[in-house]
Each structure stands twice: as structure tokens, then as C-alpha cells.
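The other protein chains are all here in position, but one chain of the complex has been omitted.
Up next is subunit A:
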């Protein structure tokens, strides 16, 4: 009758972990994904070649890796490139990307929205508007449905 009702540790048990039919995503071997090349992107920004910097920073996206540091570094780098663009050049930048590039850019934009810093959201919103006109809502749907993202 006198059960111990003080401890509530049982409430923190994640019962889904013990479900034998739990859906587990396929492993895709992302250990070698290192994200975009920091040195290359930095030098392109310093040279003022922003179009090339955009192409470079969208290479090797750390999609499959579980290493959070790699992902954060990649996101920071992308944000640096996006902030260096002049507002009037953003549209040209988006036009230079192919369909996969626009999808990837949108993934980085939404990742950037998750952790706003002083001016990041304003810049990201400008990029978001241009990327939306290029990729349509389908592009945003793919950000939402992606199982493995940046």
C-alpha cells in the first residue's frame, strides 16, 4: 500500500527507445564529410569574389555526419558568405545556383533561423525571399521533410 511516490524518474523514461518496431534511418556513412573548405571560402571572400565563395561554401554539405561541430562550423561559414553579399547582388547569387543548390541554400537558411545572432535574421530573410522565388514552396517542403539535414 505505501508505495514510494516521491521519485518521478519513471516519467523521464523514453518508452519509444524500447519499441521493437521503432523506425531507424539507414546509416549513410557520413564520417568523412567535413563540410565546406574554410580556407578556400575565406580567401574567396577576401578577394571579393562572392559568387565563387557561394559556390564553394555550398560544396560538401555535412548532411550525413553526426558530428555537431562540423555542422556548426559549416553553418557559420555559410552565414559569413551570405552576410558579405550586397543586398542588390543576392538575386544574382541565387540565380547562379542549380536546383540542388537552391534546396541546399534553403536548408542552411532555416538552420540559420534556428540560432539567430545580432544581424543574421535580417540577412537570412533577404536570402529567403530570393531563394523562395527561385525554388518555390517545394524547396521549403524539402527542408521540412529531409531526414538528414545540414
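Here is the rule we go by: a residue touches a chain if its C-beta (ideal position, glycine included) is under 8 Å from a C-beta of that chain, and two chains touch if they have at least 3 such contacts; residues count from 1.
Methods note: contacts and distances are computed from a predicted model.
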The complex's invisible chain, by UniProt name, from "NADH-ubiquinone oxidoreductase chain 4L", "Ribosome biogenesis protein WDR12", "AP complex subunit sigma" or "Actin-related protein 2/3 complex subunit": "Actin-related protein 2/3 complex subunit"
Given A:35, A:93 or A:135, the one touching the chain that is not displayed: A:135
Subunit A residues touching the omitted chain (full complex): 21, 23, 25, 63, 99, 103, 135-139, 141-142, 145-148
